[in-house]
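Structure first, then comments.
Only one protein chain is missing from this complex, and each of the others stays in its spot.
First chain written, first letter: the chains are A and B, and each begins at residue 1.
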Amino acid sequence: MDEIYCPLCGKPNPVGNKFCEYCLGFLDNQENNSIDPGFTKEEETRDSGGEPMADEQHPEGSGDIRDPDSRDQFTEEDKGLGLELPAADSYDWMPGSSSNVESDQDDISPISPFVGDSEGDDSGEIPSWLNDALEDESSPETLEFEEPIEVSEQPLLEEEQEIKQKSPGKLESAGPLAGLSGVLSAEPGVARIRKPGAYSTKIRVSENQQEHVKLLQSLLEDEGQPKPLPRKSPISQQHVLRWGIAIVLLLAIFWSVLFSEDQLALPVYDEGSAEVNRLINQLPDNARILVGIDYEPGLADEIDTTAVPVFNHLMSQGGLLTLISTSPNGPILAERFLHSGRLEYEYINGLDYTNLGYIPGGAAGLISFIENPQGTTPFSIDGFSVWDSESGEPLPPVVGINQINDYDMIILLVDDPDLARIWIEQLSPIITDPLTLSSLVLVTSAQLEPVVRPYYESIPQPVNGLVVGLRGGAAYSRLIGGDQLPGKFWNAFGMGTFIAALIILVGGLAYYVVPELSRTVRGQEKVN
Amino acid sequence: MSWADWIGALLGFVLTLLVFSYLIGDNQLFRMILHLFIGVSAGFAATVVIYNIIFPRMFAPLIYGQGSEQILALVPIILAGLLITKISPRFAFIGNFPMAYIVGVSAAAAIGGAVMGTLIPQTLASMNLLDVQASQAFDADLGLRLVNGIIILIGTITTLAYFQFSTFSNITEKTQLQTWIEALGQVGQVFVAITFGFLFAGVFSAALTALIGRVLFSVELFQSIIELFL
Partner (left out) sequence: MRNPLYPAVAIGVGIVVLLGYFLQIDLLVNVRIMFLEWATILVGIALLVGVVNLLIVHWNKITSEHPNRYNSMALLGGLIFTLLVVGYFGPTDEVSVWIFNYIQIPIEASLMALLAIVLIYAGVRLLRRKPNLLTIIFIGTAVVILLMSGPLFGIDIPGLAELRIWIGKVPAVAGARGILLGISLGVIAAGLRILMGSDRPYGEN
């Protein structure tokens, strides 16, 4: 036979091996081990001679400690030895009990690590293979422990002496069972404690790996050290572009303001402006006009310039104005607009117009004014009683006004989309009421056109007229004739919009095309 | 020009230049001017409120009112007193009552306006786009108006679909919009792009007008100075 089979794991091992290569179990090189055990319970329990296998420490064939029934075999003699029987659920492995243990072949555990000697091993003598194993065990190379635990050299106790006499088996010299004889050894594979092989603590590292380690180390070291930020150029490409745009635009506007003489043509027709013109023409004499001033000082130039022709037309019709605002700057802007000198008519406070001031609260304030103008704004911004003046009569601009739809027209000067929306929303039920004679006209900044036009274009129409931005004011100016719109303003506006469109088109294309071209050239250079 | 106007014009010119210094780069003077502007705006707002609200609407009814008017005039005064506690962090919780009042009223006003002023009218307007009878009153070219109406209707619906962000999620599939809404949204993006392009041009026009106003102001100032010396 070339191979022997390990009794523990069943794997084949070359003949001559003492220990299994796989589980380090003890290999019996006798003939029996050449047979694949093909473990069965019954085979385990019987040796080759059909005799029950004997525990190596208990040649009398003591019960296997793993068999719970065998515990009962430990008799009173065990007790006499001073060995109290352990609890029923604990194993009684004291050697002294072995002499009285009758082997119960039926109770022997089917699993036994030990293959019985073919010659039988009931004599109590240590079998030769075990002897060899024990000799191996005692050899210094195989001992797991470098220093055996020292056995006490004090005189043995009486019990211990009795144990020694009665159990002449080999005394255990190491471990927690030192001094006891007849100790069952652990499975050979585990008991084959051996000195561990000496291994080098140095890691086997190849040169390539060492290079990688050095690289990683340098990276980690760099992380801890702050690196100076790259110096930012004070003048970047974006700065240059911004300055270029500013210079070109300012030069164009300056040139237009300083050197353009004739006013360029005003827009021919604007539907919204034409509608406002028609509505104002239809106003009765001394019409009551409610003017909402709701724009910011930043856009005062645009709104004022756009509104001048409209208000000139309105004032020429004799309209009396009631000024109101939902922003704190509104009252001052209203005063400024009326007394700026740009209007053809000089209106007198209290006679031709009254400034009711500021209504806080946005939509809530507007509703309050719409539903109860007298209660919401009893006084003007100057502190005069509007609705019940000293003479007992209301001021001329508010004569006959009890509710909002008593006004002949509502004009809103606005630059904010949200404010415009709030005004239109709150006035919409009144304006769209078929019984109402009031109309709502918006004079807005150009940025509002997309937002207010849906209201103007809808049916029913909550916004009856729309003058949008400088273009709308220019169209209105053309409608009523005269120099309503400053020529320099209109010319500069045309120049500015043209230059802006040109810069966006040309500059944007250049910004896109030039990097693409350079990228293509670089790519071709790489290929070449 | 009076001497006050001269001083004012020069002051205005200097302030204009300081604000334009931002084109060169953000600087401390520009920030100081911004802070000055905030202070002046706040001062104007506070003064207008004192002139327009505090005296005429809070204290005048209390002084000059009769009977129930005086009693009712106490309510906003008490509420205003509670609101003033918002200045102190320790007692700010007292001001929550009038704040809740303001918030409730404002919310209701906003809802009412949105429903009565935008939602219903604009929805009706979208429906009336294809109303032949209504459109005839405005435009003789009915065919063109109907085509425009269809485009506006499609644009309105697809724009609304574009701003639809509700999704459904499945255990097996990842969270996603429904395909048909997504397709509509793609079309809506085109209309949104056109609207925003229009807005962009409008905002630029408004800003350009402000720039022209500043340039005209500066030119007129220098022309006045030149005329003064000539």
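Keep this in mind: a residue touches a chain if its C-beta (ideal position, glycine included) is under 8 Å from a C-beta of that chain, and two chains touch if they have at least 3 such contacts.
Predicted, not measured: the structure shown is a model, and the values here were computed from it.
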Checked against the full complex, the residue among A:L8, A:V257, A:I381 or A:L427 that touches the missing chain is A:I381
Which parts of subunit A face the unshown chain closely enough to count as touching?
241-242, 245-246, 249, 264-267, 296-301, 328-329, 331-332, 335-336, 339, 355, 359-362, 364-365, 367-368, 371-372, 375-376, 381-382, 421, 446, 449-451, 453-454, 457, 469-471, 490-491, 493-498, 500-501, 503-505, 507-509, 511-512, 515
Which residues does subunit B use to touch the chain missing from this display?
4, 7-9, 11-13, 15-16, 19-20, 22-23, 28, 31-54, 57-58, 72, 75-76, 79-80, 83-84, 86-87, 92-93, 95-116, 118-119, 122-123, 125-126, 148, 151-160, 162-163, 188-198, 200-208, 210-211, 213-214, 217
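By definition in this document, only the chains that are shown with their structure count from here on.
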Within their complex, subunit A touches subunit B through residues 239, 242-243, 246, 249-250, 253-254, 257-258, 298-302, 305, 328-329, 331-332, 357-358, 360-364, 366-367, 378-379, 381, 383, 415, 421-422, 424-429, 432, 445-450, 454-455, 457-460, 462, 469-471, 486, 488-489, 492-493, 496-497, 500
For subunit B, which residues count as touching subunit A in their complex?
23-25, 41, 44-45, 48-49, 51-53, 55-57, 60, 105-106, 109-110, 112-114, 116-118, 121-122, 124-125, 128, 131, 134-135, 138, 195, 198-199, 201-206, 208-213, 215-216, 219
